[in-house]
Structures are given as structure tokens and as C-alpha cells.
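Below is one structure; the comments refer to it alone.
For this depiction, one protein chain was excluded, whereas all remaining protein chains were kept in their positions.
A, B and C are the chain letters, set down in written order, and residue numbers restart from 1 in every chain.
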Amino acid sequence: MADPMRIRAVIKDGAVNVKILMSHAMETGQRKDGDGKPIPAHYIQHVSATWQGKVVLSAQWGTAVAKNPFLEFSFKGGQKGEKIQVTWTDNKGEKRTDEATIN
Amino acid sequence: MSSIKLRAVLALSGLVLACAAHAQQKEAAAPKKTAAPVKKAASAPKDAVTADFDKFREVMEDASPAELFEAKGEELWKTRRGPKNASLEQCDLGLGPGILKGAYVRMPRYFADAGEVMDVERRIVYCMVTLQGYKAEDLAKQPFSSESRTPDPVSLVTYVAGQSRGMKIAIPQKHAKEREAYNVGREIFNFRAGAWDFSCASCHGEDGKRIRTQELPNLTSKKDAIRAFQGWPGYRMTGGLMHTLQWRMNDCFRQQRFPEPGYASETIADLLTYMGVNANGQVYKGPGIKR
Amino acid sequence: MKTFQASIFGAAVLAIAFTVEAGDDRAKAVAMMKRDFHAKGIAGTDRLNEDGLQALCNRSGNNPSKAVGERLQQDQLEAIKYPADGKFLGDWKSGERIAQNGRGMTWSDGGAAANGGSCYNCHQIGPNETSFGTIGNSLRQFGKTRGNTPEMQKYVYGKIYNAKAFNLCSNMPRFGHSGTLTEKQIQDLVALLLDPSSPVNQ
Partner (left out) sequence: MNQTRRNVLKAGGGASLYALLAAAGMLRPDTALAADWNQKAFEAKNLKDAFDALGAGSRADSIGIFMTAPEIAENGAVVPIGAVSKIPGTESIAILIAKNPTALAANFDIPAGTEPSVSTRVKMAETSEVHVLVKAQGKFYVTKKEIKVTIGGCGG
């Protein structure tokens, strides 16, 4: 199973600033291993963040997002103590959801 | 001792996305392809380039992938594991069992229970053996990160290091064994041998030197000594792997044309004592990002 | 008077003790490394055995006494194997490739691929390579300023073959002596530095 994300959600300048690190290989599918065999693509295709049941960010990714991806965005309305959930889904159908409390 | 590594572009020919990034196993003999882009960088004004690197390095260190390994390490630290089904929470890193804050910046140090000077990784391995029942030989088999796995001690060291973020390096020299480790470490640092007559000092004993475009810290000087410590454990952008100082020392000895040092050996502990003590008093910023 | 003598005696003992201790640390370091290192790939543990030159440089802080130093330097000089046909100048184009190539003699090297000279790691050489190190001096325009005489060719060949024959505790590896580079490779490097048509001299 995939390792947990690191999510930081902090109120800054009247908005909730969210920084997310995800543990993922983001394999492009264009590389070959030591024996010359292609390494299959394995990468996150979707990321969505929800707060109070509302999607506050939805992203589609390709293979060019760096290994162990980082994502930062900000949204309005969140209050201290409320939670945000982040879910990623990769091209193999694997997914992971983690939650963080707004600080 | 970090000589330019020419990434295995050839070994991975046919690879369209030549993100050197990922091609990290072997050095290749074809410098042209890899050297070319470096020229562009080198021809730009050096200071501006370095300033730009530093700026974005700072941005990235604010949310460093190293944090993922800290999180993993924390989980490993607190989970009951191993043949003895124990957590590492009773592991004494020098400040008492389970006390992590400030432990990293006070190592290597002498541990009476082991009768030895130990750096953080040597100590964690010791705890994994004594508390959890793992075998030291097993832990030494594949001790460095690869694409397929991050060894547990690597994540654990990263976690422990993160607990000393922003603290001053204060490696003790009170115990006779600690002073001896420093002196022996200094001799290891200066010991020339091998096919190319290199010692650590061949590359890291003078100010302002470079290998290719890579600047070399003078690890014998107070001013530069921190650079041996800072940024480690480090997330290497090339390959996206987490590495500790054990790996750094290992790869330095490889490029020194030496045989391979034992993982978490006393040799490495003493060498790290010498380099670490020289950096005493400087602030450790926590696990970092390496190129 | 007694006190005076005692203090001289004390100082002498201290001085001896200090020397012994430094040597002691080195002995401990060497013993420890021999215990802790293992062979890997082509890098055997015999690499930890100092040869005479390494031992002297290690024991003198790379600054041996003149007498011993000169004698050892002479030994190194006499051991240089110059090309049998007396030809020193090879192909500068091949020399450039050898100068660029940084592989060789590590535990991850070996096999079919040729060793390189790692020259750019430490030296500025050709005008088109801006990624060069600074541990060694710049070799730009080397032939232009030194001249392409037979004596200079022989000197450069010898210097690459065994830099220690000219500067005993030099940082530069002994590329011929250590078996890193072949005769032909060294000739090509000599050409890179001295051949008037080499970009180094443009």
C-alpha cells in the first residue's frame, strides 16, 4: 500500500494555504531497466482535495509531474480545526486518501 | 570527493525522456551528451545561477520530499516490529531512552552500553538489533536506497534528524573515546592510498576548489565543515532517493578508488566524528534536498 | 636547577608522547580501516596497503624532508616506461575524449569499457568545455606557451604517466604507473596538450 501523504493546511492572508507531498514513483513508462526492459508507466492521474464536502481543487496529471509529487494551492472559507481530505488515483487504479486539520 | 557522474544515458538509450534524474545506477563513458547542457549553465553568470539555485532550493526545502521519509521513519520508530516485536521508543540516542529532540546534532557520541562511539545510523542499527532482534548482517546487506526500496534505517535516520531541525550542532568531545574517535577520524580523512593515491583531503582539504562545476567544501576548515552535515540526510533530486551520510561516505570512498567501507562501521563513525566536530556551533537545518 | 632540568625532561617526554600519539592514531586508523573495509568489484582491500610514496606523504603531511623526498622522486622518475618507439604525440581528438571520460578504477568500474583520465574533473583544458574543475592548474594554451619540443613532449608524457616523479606528494594520480591509462591513451593526451592543431592551443 502506498505511504501516507504529508498535508499542511494553514490559514494565511485570509485563505487556507494547502501544501501536499505524495509518495509516488511517477514512472513515465519511457524508461528502461538495467536489462533494457521497459519500466511500465505508473503515475498519478487525478488529485482532488475536498473541504466540507466541496471540491476545492481537482487536478489531472500526466507523467511529467516529478516523483514524490508536490502540490500547493489556496482556497477561501476554511476555518481552523476543519478538515480537508486529499485523494489521489493513479493509472493502475491504486488510490489513497489522507486528511489534515486546518491550522 | 564527488567527481562528476556521467549518468547512464547510454545504458538507457532509446529512452526518450532522458531525465537523467532517473538514470542513476552507472557512470557512463559518454560525457558529450550529458556535458552539453551543463555548458549552458556554466556560461551564464555564475553568481546569478547559484543565487537562482539557492532561491528555488529554499522553496523546495519548505516542502521537501524528505518529509515523506520523516513520516515513514516516525511510523517505523513507533511500530512494534522485528523478531522481538518491539518499537524503538526505548532506543537511547544519547539523551535517554526515546528522547529524540536534539539527539541528532549530538552524534556521533560515546555509548557506554555499546562501549563505542556511534553515529546516528550505527546507533539505530544497534537499537534495531538489541531491541527488535534484527540481525546486523541483514541490515547491512542492502543498506542504501534504490528505486525499488528505501531501507528502514534510512527513513528512521531521516525522522530522527528532523527532530533536531534548527538546533546547533554540539557533538561531544568529553569522553576519551570521543576524542580518540576525532583523532582517528582525522587520520582516516588524511589517509592516502589506493589506485589514485587519494584521501578525503585530496578533494576536501583546500578552499575554493571544484570538480567539474561541483564546488568542494574544505572539510578541514571551520567555515566549510558545516557543509558535510547540512542537507543530510538528503533527498536527491537525481533518482528521487533518500540518502543518509552513510551513503555519502560510501560513495566518496568509491570515488576515492578505495574498497568498500563496512556499513555503519566504526570507520565511518570516526570519520563523521572528525567532520562533525569541526562543524560544532553551527545550526542544522534538518533533512535537505541534494542535486 | 633541579626544577629547570625537570621541566626540560618533562617537555621532552611530552614531545615524544605527542609524536607517538599522532602515529598511534594513524596506526589505529589504518588497522580499523583494514578491519572495516571489504573488496568490491575491482577494488580489493590491497588498496589500503600504502606503497612507499603514499606512506611517506601520509607520515609527513605531504611535505617530506628534502633528502628522502628527492630520492623517492628519483625512484618514481626512473620507473616511468616511455614508449619504446620514442613517439610521444598521439591523436588529440582521442585525447579530448579521454580527458572528458571520468570513469575508471572505482569498484563500479571494470569490464570492457576503457578507463578515462578524468582530466576535466580537475583541470581547465579545451576552450569548448566550461565544466571543468579547479583542483589542478589550467592547461589552456599549454603547448602554445610551453612549446612543442621533444623535451616538452617527454616531460608531459612522464607527468601524466607519473606525476609524483616531478612533485612527490602531488594530488594528481599516477595514470601510467597505476595502470589506469595505456601508452596510447597517454600519447593522445600529450597531443591534446601539445599538438599545435589541438583546440587547447587555439
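In this section, a contact is a pair of C-beta atoms (placed from the backbone, for glycine too) under 8 Å apart; a residue touches a chain by one contact, two chains touch by 3 or more.
Predicted model only: the values in this text are computed from it and were never measured.
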Please provide the labels of all shown chains that the missing chain touches. A, B
Could you please point out the chain A residues that touch the chain left off the display? 15, 26, 28, 30, 45-46, 48, 50, 52-67, 69-77, 87, 89, 95
Applying the definition given at the start, please give the residues of chain B touching the unseen chain. 1-7, 16-22, 34-35, 37-38, 40-41, 44, 48-49, 52-53, 55-57, 59-60, 211-214, 231, 234, 236-240, 248, 251-252, 255, 289-291
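Quick note on the criterion: only the chains that are shown with their structure count from here on.
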Centrality ranking, top chain (CA atoms only): B
If you tally contacting C-beta pairs for every chain pair, which pair wins? B-C
Taking each chain's centre as the mean of its CA atoms, how far is chain A from chain C in angstrom? 51
Approximate Å spacing (C-alpha centroids) for the pair chain A, chain B: 28
Please list all residues of chain B that touch 2 or more other chains. none
Going by the contact rule already set, what residues in chain A reach two or more other chains? none
Using the touch rule from the top, collect the residues of chain B that touch chain C in their complex. 3-6, 26-29, 31-32, 35, 38-39, 42-43, 180, 183-188, 190-199, 202-203, 206, 208-214, 216, 253-255, 257-262, 265-268, 270
Touching chain B in the complex: which residues of chain A? 3-4, 6, 8, 19, 21-23, 25, 28, 30-32, 34, 36, 63, 66-68, 70, 72
Chain B partner, complex, touching residues on chain C are 21, 25-26, 28-30, 32-33, 36-40, 43-45, 47-50, 53-54, 57-58, 61-62, 97, 100-103, 105-109, 113-114, 116, 118, 120-122, 128-135, 164, 171, 173-174, 178-180
